[in-house]
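Step one of this worksheet: look at the structure below.
Every protein chain except one is present and positioned as in the full complex.
Take a look at chain A:
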Amino acid sequence: MIFILNLALINDIYRLKHLFVSNLSTAEFNSFQLELDTLSSVAKSTARLGSLSEFTRIPEAVLETPLLLLHTRGASVPHLSYDLLQMVSTESQILQMPLVTLVDHTKNVKAFGKGIAEFAGLKEYLNYVSVQDSGTTTPEGYHEKNSVSLWTRGGRKLIDPQTYITCIEALKPDMFQAMVDGDTTSNSSVKRVRRSVDDTVKFAGICANLKEKSEVLKDTPMLACITGGYNIKERLRCITELKGLDVAGYVLEGFHTNGESATNLIWEDLEPVLTETIESLPDNLPRAFHGPVTPIILLKLVSKGIDIFDATFPWLVAERAGALIFPNTLLKGNAPITETLPSVKSQALITPKEKDGSLENENSKDELVDRVFEINIKDKLYFNDTRPLVEDCSCYCCRKYSRSYIHHLSTTSELQGPILLMMHNLHHYINFFRSIRLAIREDQLQGLHSTLEQFVTSRRS
């Protein structure tokens, strides 16, 4: 299969580099076309535009990157049935389905025989099965030989690569992640990091091997995982040892343990590792970064060359009764802040998990920064606020309801509260990604970044 570059280059060095890599192979049913951004020769940003297409099950679907995967639990987007999801977006989407939320039922899905998407009433959507739920913190530790721990409702399940592939076969996804040991953070010991690379590489090899032999999976694209924590040497070792495997792309794991831990990434620690890692990855394969990273970090990841993200952040925000309000387009760049917002240092924003005294330590500033992209609709401030969550937002929730009503739903613990917040947050984030892609196309990514930085600054003051 020939890989075709479709781009308008102005950077000769860039063009030359790509001629050398133009004959890389791509997974047969998933072609990733690369459109490089048009930057000057002093290219600060390596953000890319691309697309995922030619999925066997839904050949007409074309998904542009940077791409937002729709996170699910139990194979449904949290709070949103198919009808409600359609009210958020009628476009093609890929659902991210963490195995950990499905593993209790793979036997039944297998008996069903037509794969998890159809089993869950969502066959119109493409789906990608990942290992862990990037929106929920995975407990650290609990490692055993040749296996990974999946923390399900019924307790801890140990999965080895063989069982893992059996589960994937039952689920019949359109794409899946190789089994991975991503249990490392910036605090992990060298030994832990080394072990995570060893296991990840081993798992990847077994998965690739079994995939090849599987009638069900042999043509299904698999993403390999790059682990190695914050240790550059280990990251490069991982990449080296994975060479030769036929993969459709990469997932950069091991920078956090999912859930809230991904909202506290420190860019200064992450950046050098990311730079080195990405430099050693082939350009023509997509790179995914899972987890609820906050919007500014997300933009930085985009400019580093990450192509795929997930919608766990809008979900986490909805779960804590938050509505996203950060500027998600370029146009609002210089709009004055008209919000009567509580100071982000307000006590009212603390969720139960944070009550363990961490307010006083240095992380507290980060915790507070996290909530700067949203309003806490439970706050008394919104009791009689008749404005929509976000002025000019075209989502169902903002077209119809007031902050006052959502506030009422949240304070009375009505199920409709999280439903409406999720509809708004997801809509907001989908539009954010539309803006990101447009910004890359028009060389305005830095502008989008500044808009967000300004927003954060003005909120904090």
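Operating definition for what follows: a residue touches a chain if its C-beta (ideal position, glycine included) is under 8 Å from a C-beta of that chain, and two chains touch if they have at least 3 such contacts; residues count from 1.
What we mean here is this: contacts and distances are computed from a predicted model.
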| item | value |
| --- | --- |
| Hidden subunit of the complex - UniProt protein name among "Integrator complex subunit 4", "Myotubularin-related protein 9", "Proteasome subunit beta" or "Queuine tRNA-ribosyltransferase catalytic subunit 1" | "Queuine tRNA-ribosyltransferase catalytic subunit 1" |
| Touch with the omitted chain, as defined above, among A:280, A:402 or A:431 | A:402 |
| Touch with the omitted chain, as defined above, among A:163, A:261 or A:411 | A:411 |
| Hidden partner chain, residues of chain A it touches | 73-84, 87, 104-105, 107-108, 111-112, 119-121, 153, 383-384, 386, 396, 400-402, 404-405, 408-409, 411-412, 414-416, 418-420 |
